[in-house]
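Every protein chain of the complex appears in place save one, which is left out.
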Amino acid sequence: MIQITLIQIDNYGPWTVTPGPRAEPDLQTLQSRLYGDLEREFGAHGGIVFFNRFDNLIAISNGMDYDDHKLIQDSIRNRYPITISMGVGSADTAYEAQKIATEMIQKGGGAQSASRCEVLNIDSLVDDDDSYVQIAHIDIDDVTGLLTDVETAFDTSIKVYEVLNALMVELSQIGGLCFFIGGDNYMAPSNNISDDILRDALERVDTKTGVRLKAGIGRSKTPAKAADMADIGLEDIRAGKVDDTVIIYDDRK
Amino acid sequence: MIQITLIQIDNYGPWTVTPGPRAEPDLQTLQSRLYGDLEREFGAHGGIVFFNRFDNLIAISNGMDYDDHKLIQDSIRNRYPITISMGVGSADTAYEAQKIATEMIQKGGGAQSASRCEVLNIDSLVDDDDSYVQIAHIDIDDVTGLLTDVETAFDTSIKVYEVLNALMVELSQIGGLCFFIGGDNYMAPSNNISDDILRDALERVDTKTGVRLKAGIGRSKTPAKAADMADIGLEDIRAGKVDDTVIIYDDRK
Amino acid sequence: MIQITLIQIDNYGPWTVTPGPRAEPDLQTLQSRLYGDLEREFGAHGGIVFFNRFDNLIAISNGMDYDDHKLIQDSIRNRYPITISMGVGSADTAYEAQKIATEMIQKGGGAQSASRCEVLNIDSLVDDDDSYVQIAHIDIDDVTGLLTDVETAFDTSIKVYEVLNALMVELSQIGGLCFFIGGDNYMAPSNNISDDILRDALERVDTKTGVRLKAGIGRSKTPAKAADMADIGLEDIRAGKVDDTVIIYDDRK
Partner (left out) sequence: MIQITLIQIDNYGPWTVTPGPRAEPDLQTLQSRLYGDLEREFGAHGGIVFFNRFDNLIAISNGMDYDDHKLIQDSIRNRYPITISMGVGSADTAYEAQKIATEMIQKGGGAQSASRCEVLNIDSLVDDDDSYVQIAHIDIDDVTGLLTDVETAFDTSIKVYEVLNALMVELSQIGGLCFFIGGDNYMAPSNNISDDILRDALERVDTKTGVRLKAGIGRSKTPAKAADMADIGLEDIRAGKVDDTVIIYDDRK
């Protein structure tokens, strides 16, 4: 089972324009620093965070309990002008787990409610025996040769984000999630999606967008190790060690 | 005229997998910190940076010269395990300026060339008299009520990124750019795009995606001030002070 | 027993002047960021780090094992232009533990040896049953009224650093350590130093420097909790709840 934490800045929209609109470079710095810090805090426990929409971040948090989350929540309050709420859910698929995590936050109050502050609602935690995370690391074949070094920077970005949007739609329909992680790289929490089903999904995106995708799929007990396995898989495809567009590496016995 | 700086991490792809793949939480932290730092460095001079693809960042840099860029480039080398190259271009539209900036980098060498390091190629700088920046701050009407507080976190994200992709396509066709800045917010460097043309573009995106967009358009001599004007415009629409989906504020006489 | 980790930047002196001297604001930023990051990484496991000399940082690391240290060491390599070595020692007193930690690093090679890189030498780890940390949080009585609001900023600093130096000398002679933590605050890892012996040491510093010191002493299984206990103690003295210059709070049964 995969455990997902949804992290939401409390009442952020109203704060950004009180008393007047705050300078955009300051808000961008705040958001990027918050993301970087949360990445470290979850990373210290083997978790991984995706920036998602910056005011709503999504983490895979297998192995982390209430106290681990509480320490993070308190630390943000002590170092930022904003506070965060968190909802935690566990399920067989990443999509289902984030759905539960969302409900856990929503039942604490609205995202722009001035009265909601530092909710920490946990529906269920994955115990050690059931802990299992699958992550696919997906990239675009030869993006440097086909796009970065020949197209304008923004035209490359349009293609990268078109592919992202297509991946988000396709993966959500088979129980997965997908996040942009920079460059031409995407990470898809994808418990219970087989290599065949993922290959089909990637091919549908290939057809729709005109690129060629490939993916290393990692499976492990913890998010960080699953990501490591996925990275190694993708690297082996890049190096031509594997003659397929997807490969699975699993570090569990 | 608008001045655009394209910032590209040198040989980043190969570095991330040498000697083996580096831990993804570390890379995500590195990228978010680099973005936050560049935002401060450009922000200190009235500029603004968009994370774009994290390994290729796009800044509006009116008012900044060679020495300002060089100080930033040196500082990154002194504090990060990677180096950056920069290309600078100026033009009547943001799209054209980024095209020139891209060419300035590309003529310095490929993004994955081990021999390219710390290129700083400037095609032209906007002088003070010609300096003029237009930025539109766009958001989705009532995203909290329609999406965040009722849909799952990921379904909200799918919609937000679908809108982003549609905006990128529409705006690039009329000489603009568009970047996601978190939440349900987008910023569009958009010199020489009138309010009528922007309103039409937003309506095409509304039709395509099923949301309702609105935009404050700011015009000023410097990027930061143009963004401030845009923020105030969007806030006035939100507050119902304006009965339109777009409004222009200009702080120049 | 207390467990101390000494963290040393590898070959830092030579790096700061290669190829020529690097800009001092960049080095100061690098050092402060490294300190902040290490504070988060150790803090995520209940540890605490003192900046000490910035290129040689000292952490109390009870509860952290080889893998925890290795993850931190790898993460720094992936995000900074420098690497770190670490030595770990455990003992009945903080002074003795840092002595062992120092030897663990020194046997890995010199601080300015180009060949030493990412040493991680552990002499011994404190197991859970023996884990016990004592920290004293010391401050100067009414520093705001007597110094900050009436003297020049630098004259206040001279006094604060004079007190620091006196505390370092006194505490090292009774098996303790002492670090400046900002303002007029000092933290002293001080296992096996009784309240009477600490009170005497503070009085010797009072006499030598002309200020009046007070201290909350915290005892707990982990460094962070010991620091919390010390903070509460100091706060109770400040609030007049205690009629003494030192007080001990212990959260263990």
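As written, the chain order gives the labels A, B and C, with residue 1 at the start of each chain.
Everything that follows uses one rule, which is that a contact is a pair of C-beta atoms (placed from the backbone, for glycine too) under 8 Å apart; a residue touches a chain by one contact, two chains touch by 3 or more.
Being a predicted model, the structure only gives us computed values, none of them experimental.
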Exercise. Specify the shown partners of the omitted chain in the complete complex.
Key: A, B, C
Self-check item: Option from C:71, C:164, C:198 or C:213 whose C-beta touches the chain left out
Solution: C:164
Quiz item: Which listed residue, C:56, C:78, C:124 or C:194, touches the chain dropped from view?
Solution: C:56
Quiz prompt | Contacts of chain C with the absent chain, listed as residue ranges | solution = 6, 12-13, 17, 20-21, 23-29, 31-33, 35-36, 39-40, 42-43, 47-49, 51-56, 58, 95, 98-99, 101-102, 105-106, 110-112, 137, 144, 148-158, 160-162, 164-165, 168-169, 172, 177, 181-184, 187, 224, 227-228, 231-232, 234-235, 238
Quiz prompt | In chain A, positions touching the absent partner | solution = 22-23, 25-27, 29-30, 33, 74-75, 77-81
Quiz item: Since one chain has been left out of the picture, which residues of chain B touch it in the full complex?
Solution: 37, 40-41, 43-45, 71, 75
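Following the convention adopted for this analysis, only the chains that are shown with their structure count from here on.
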Quiz prompt | Interface residue identity across copies chain A, chain C - same or different by half | solution = same
Exercise. Please list the single chain whose C-alpha centre lies closest to the global protein C-alpha centre.
Key: A
Self-check item: Chain whose average C-alpha position is farthest from chain A's own
Solution: C
Exercise. Go ahead and note the Å separation of the Cα centroids belonging to chain B and chain C.
Key: 42
Quiz prompt | Separation of mean Cα positions, chain C and chain A [Å, integer] | solution = 36
Exercise. Name the residues of chain B that each touch 2 or more other chains.
Key: 23, 25-27, 29, 33
